[in-house]
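Just one protein chain is left out here, and the rest sit where they should.
First chain written, first letter: the chains are A, B and C, and each begins at residue 1.
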Amino acid sequence: MIVMLWHNIDYVASVVLFSIGLYVVIAKENLIKKFLGLNIMETAVFAFIIALGMVEDGRPPIMTGDAQGPFASPLPQTLVLTGIVVAVSTTALALTLIIRIFRRFGTIEANELREME
Amino acid sequence: MRRPIAIALVLLSAIPLVVAVAGLPAHGDPSAPVHTHVSAHYIERGAEEAGATNLVTGVLLNYRGLDAAGEVTVIFTALIAVLAILLGTGTTPESTASSRGASDRRGADRESTVAPVSPIVSFVVRLLAPFIALYAAYVILHGHVTPGGGFQGGAILAGLFIALAMVLGTRAMQPVARTALAPWLQGAAVLSFVVVGTVGAFLTGFFLGFPAEPPLHLVRELLIIALEVGIAIGGAAVLATIFLHMEAS
Amino acid sequence: MYAWPHWLALVVMTPLAGAALTPIAALLDRRSPPWWALATMTFTSLAATMLVLRVFAEGPFSYLPGGWAAPYGVELRFDEFSAVVGVICLIGWMAILFSSRYTRSLPEFASDRSPYYYALLLLNLGGMIGFAVTGDLFNLFVFLEILSLSGYALVAVGGERIAEMAAFKYLLMGAVSSVLVLFAIGFLYGMTGTLNIADVTARLGALEGPTAPAAVALALLAVGFVTKAAIFPLHVWLPDAHAAAPSPVSAVLSGLVVKLGVIGMIRTYRIYYGAGLFDLTVLNHVLMWLGAISIVMGAFFAIFQEDVKLMLAYSTISNIGYIIMGLGLATTYGVIGASVHIFNHALIKATLFLAVGAIIYRTGYRTLSDLRGVGRAMPLTSVALSIGAISIVGIPPTAGFLCKWYITLGAFEANQPLFGFVLVFGALLIFVYYIRMVNAFYFREPIHAEVTEAREVPVSMLLPTLVLASLCLIMGVLGRIPLTFIEPGVVRLLAPLGG
Partner (left out) sequence: MSLTFDILLLLYLVAAALVVAQAKDLLAASIVFSSYGLALCLLWQYRGAPDVAMAEAAVGAGITTVLFLVAIGRTTRREK
């Protein structure tokens, strides 16, 4: 299994990044920090999906006349493109809410907010 | 208190994930299902079937056009959401521009946004602006041939807009954001999918279909470029508007 | 008429296009957004009617946007469970009509916010419709994001004091669950090389090599969708979010949006039952227990709420518990009951939230003690509220009865009498808290002048409430129709189990 993991080092790195992000989301109290963590989680999943589509010595899937394979798989890349858009949309909405919460309560620490509620 | 629970939860999720990734087909293995099933078809036939040398664009706009339509709807949703939350709270760009200095806690430094802008930065941004715009146009219009595409170009345009807004002050940007054209621009991406999709339905009998017969290849290319331009305009307008409204709040 | 193939594309695209055009319509006439949104939903409802008729007549059917055959392009697939789009259109239409007056009473709801409110509602409804009809895993994720993002914003849009906090809590948990779903989709794609649900099922069934990734993907999907469906212990976002949202939004969120998490679970089950990779007994048991805990806990918390909307929100958790338990039973009766409860609970909860919204609109109060005696001041609204209340308890002949009866039958069919008793016990608890409400509204003296002086609400608010309430009764009398309608879908879902 260790050998397997070494060959799949990209996947393992994604899991590590995902875990760091999840830790930040759960453990940190600051709402902006939580959202940085969520962004790390999202990018970790993107890295995972891109790694799925990668092939040994792969080239970009662009079929100009003289391009020779092997080509990286185009489908995961389109998925991640969509995913990036989703991530920035979520972030924009979350940060707007954070700004409004700060305006109303004067803090963005989750524990202080819980007390005020 | 919170930390041990968090660490326990993270480990609880990380261990199965590591086991799972170890069970996946080896990284970069050309015989993995990812490379032999759907993607193999795209790589073999995609350029000719979908009409885009850049297969990523071809897959995104043609094969999986509904995903792309959903994608632009997501970012449009983000804009609508941000506006719905910020409007009416007295913190819109319009109202702050008109009631500046009244009871505003940091009314004085409205002009500089995130940090004071040095003259060098200001000069460089203004100098580079036309070139960035040109590059964005290339990325958008050439996205079906080379890396890039509507969304990447749109994001570059939005970045340019934001950089200019920081250098020139957001107030200089208000006339752009306040025109009657603004809702059209913000909805451009979604609407271009509706229009191109309907045109495709008339041409091919399928919503979001692109004609594949050789005589209509030019039409197909035009439709793809129309979508790219629509996505770029919509994406840029949405991102820039979100920035302006968050900035003014 | 219903055989025209394009209805399926139209039902997805119309609300999204309508939403993009709403701010433009507002530019032409400031008062047009609600009517524009209503027109959009009217047309969408027409398309949805055609689709439901067609699936009734012909069984499941597909539409291929772009004309690409299934694994290469996105496939829209309409099956019996997709018929939820009918309810989505109905409740969406009613909520929009209700909002046209209701939103005027909201704090901070300046008129320039109004077009974006209706656009958000349309996006939310469109996202749900797309989620319900797509046959592609990644497309499912995209529509999940549309409906979730608009849902978060709709919670905050009313401007209640804790609305933004509630929305943020909802957003954080929702976003994490979305990432989990995306991760799971990545695993499934990595194992099978395809995203089409039917194709994933087939290729997963023929899989050689380790099954660990499939198991982890199942766990990720289950956690993700259970969070969206607000099942214990991942329900914590729901009460605040549904109570702080404007009432018509609560009707949509509580009646519909959480149900889409359940539809996501049904899709997950479809893949894993179909692939037959491993026995799902463990997952089913976990779901049954979580469902049971949700039923009891939701009902218990509801009993002790003073705030009417919070009470309704906790009762949603309890009722989703019924649905999840029915799914976990994995017997024909249980799953039929659960699926029909998706439809019926949507009707009932929308009735309740709209009726409560009407009362709040007139009186400005929202706790049981403040609202004493409101039943006499607003008779029609209160009748609708009472109909909703007896329906949700499951008293025959209302809509809630048959599905809960079926789930209970399913529990005994699955040899789980314990869960059968939990179901009955839950119904009793629900009975207690609705008795509290009816008691306060009808049999106590008012303590506020606003309550005694309250008049009936205008027609645009009364009509949706009464229509939905009468549907609760009609669906009770005609309860057999949805049951027979959904049965082939459930039989097909459970067929691989060989029972």
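By definition in this document, contacts are C-beta pairs under 8 Å (C-beta built on N, C-alpha and C of every residue); 3 or more make two chains touch, one makes a residue touch a chain.
Everything quoted here is computed from the prediction, not taken from an experiment.
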item: Touched by the hidden chain, restricted to displayed chains; value: A, B
item: Which residue of B:L24, B:A84 or B:I242 touches the chain not shown here; value: B:I242
item: Residues from chain B at the interface with the omitted partner, ascending; value: 54, 56-57, 113-114, 139, 147-149, 151-152, 155-156, 158-159, 162, 239, 242-243, 246-247, 249
item: Sites on chain A contacted by the missing partner chain, in the whole complex; value: 9-10, 13, 16-17, 20-21, 23-24, 28-30, 32-33, 35-37, 39-40, 43, 46-47, 50-51, 53-55, 58-62, 71-72, 77, 80-81, 84-85, 87-88, 91-92, 95, 98-99, 102, 107-109, 112
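The criterion applied here is as follows: only the chains that are shown with their structure count from here on.
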item: Approximate Å spacing (C-alpha centroids) for the pair chain A, chain B; value: 16
item: Multi-chain contact residues (two or more partners), chain B; value: 17, 21-22, 24, 34-35, 38-39, 42, 64, 67, 70-71, 74, 77-78, 81-82, 85, 89
item: Chain C, residues touching no fewer than two other chains; value: 138, 142, 145, 149, 152-153, 156, 164, 189-190, 195
item: Complex interface listing, chain B residues touching chain A; value: 2-3, 5-7, 9-11, 13-14, 17-18, 21-22, 24, 26-30, 34-35, 38-39, 42-43, 46-47, 53-56, 58-60, 64, 67-68, 70-72, 74-75, 77-79, 81-82, 85-86, 89, 91, 145-147, 149, 151, 235, 239, 242, 245-246, 249
item: Complex interface listing, chain C residues touching chain A; value: 138, 142, 145, 149, 152-153, 156, 161-162, 164-165, 167-168, 171-172, 175-176, 178-179, 182-183, 185-186, 189-190, 195
item: Complex contact set, residues of chain C against chain B; value: 6, 9, 12-13, 16-17, 19-21, 23-24, 26-27, 63-68, 71-74, 76, 108-110, 112-113, 116-117, 119-120, 123, 126-127, 130, 134, 136, 138-139, 142-143, 145-146, 149-150, 152-154, 156-157, 159, 164, 187, 189-195, 203, 209-213, 215-217, 219
